[in-house]
Each structure stands twice: as C-alpha cells, then as structure tokens.
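Missing here is one protein chain; the remaining ones are kept as they sit in the complex.
Now for subunit A:
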Amino acid sequence: SSTVPACAYSPDPFTSSTSSDEENSDDDDIVEPIDEQEIYDLIAPITDPEHPLTLGSLSVVNLPDIHLTPLFPPSSSSTSPPITVLTVYITPTITHCSLATVIGLGVRVRLEQALPSRFRVDVRIKEGTHSTAEQVNKQLGDKERVAAALENGTLMGVLRKMLKGCEGT
C-alpha cells in the first residue's frame, strides 16, 4: 500500500514478483523498441509538487533532453544483455528550486515503475539550471537513497500526488 499508484503497463522493478529467473529473462529478451517520445509521454503528466501544473507544461521535462543509449556497445560479446541507459535532464523552473530533488525522484520513480527492468534510469539536472545541481544529481543517482526514500511514508504521499495524473496512461 506504500507504493505509488500502478500507472504502469509493465512491471515495477521494485515490487514486481517474477516467478523465476528464466521467465524474467525471457520477458526481458523481447526488446520492444521504446523511443524518446514514449518516455516523454510517461513523465510529462507528472504534476509539480507545488501547483497543479504538469512537468510537461512547465517545460521541466523536454523531449530533446531525453536520451537512450545501449549500456554495452553493439560490438561487445553476444552474452551481453540488452540493457538501455535512459538519461533524462530536467530543467527546474527556478535555479534555487528546493523541490528539484523531489521532482527528480518523481521522474525516476515513474520511469522505473513504467519501464522494463532492462532500463537503467539516470535523472539529472540540466547543466546550468540549478544552484546545487551536483548535490541533487548525486542523490538521484544513489539507488540506496532512492530505495530508502520509497519506504518513507511522507515522501511517498507527495510522490503519489505528483504521479496521480499518470493514471490510465
């Protein structure tokens, strides 16, 4: 009950209960191409924690700032799994926005819940758009902190509200 609404069409990597390794990797082997526009459509309806406007309408998330790259170069060994690195640069509305971390966390959580586990989601502050970008980036990149945040009831309440607009996507 502490999870964000299941607005996902694919398993949530944090809570999904895959019945076996084999089944899991079979699922993941079916690599359906997902493009930047689809990623944008997943995160644009997230609402700002302070007002009822979406991150898309506020231009916090922008299509040109979404990048998909394979983790292993195509030339690497045939046993390398098809892991995709997804980097999303967010643009806070003001350079000292204290909620940048929460917004970034919302984007990361939304993507991790919506995308198959072969995606590695990196959410970062777009260069030059925030006074403490480095600190925010480090927090958002720390999987242990993110996992602990997802067990924090107060924070989950905020995230649930932000992701409400994603329902039925």
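FYI, a contact is a pair of C-beta atoms (placed from the backbone, for glycine too) under 8 Å apart; a residue touches a chain by one contact, two chains touch by 3 or more; residues count from 1.
Rule of thumb we're sticking to: contacts and distances are computed from a predicted model.
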Candidate names "E2 ubiquitin-conjugating enzyme", "S-adenosylmethionine decarboxylase proenzyme", "LSM complex subunit LSm2" or "Probable cytosolic iron-sulfur protein assembly protein 1"; UniProt protein name, chain not shown: "Probable cytosolic iron-sulfur protein assembly protein 1"
Where the missing chain touches subunit A, by residue: 13-15, 17-18, 21, 24-25, 28, 71-72, 76-77, 79-83, 116-118, 120, 138, 141-145, 147-148, 151
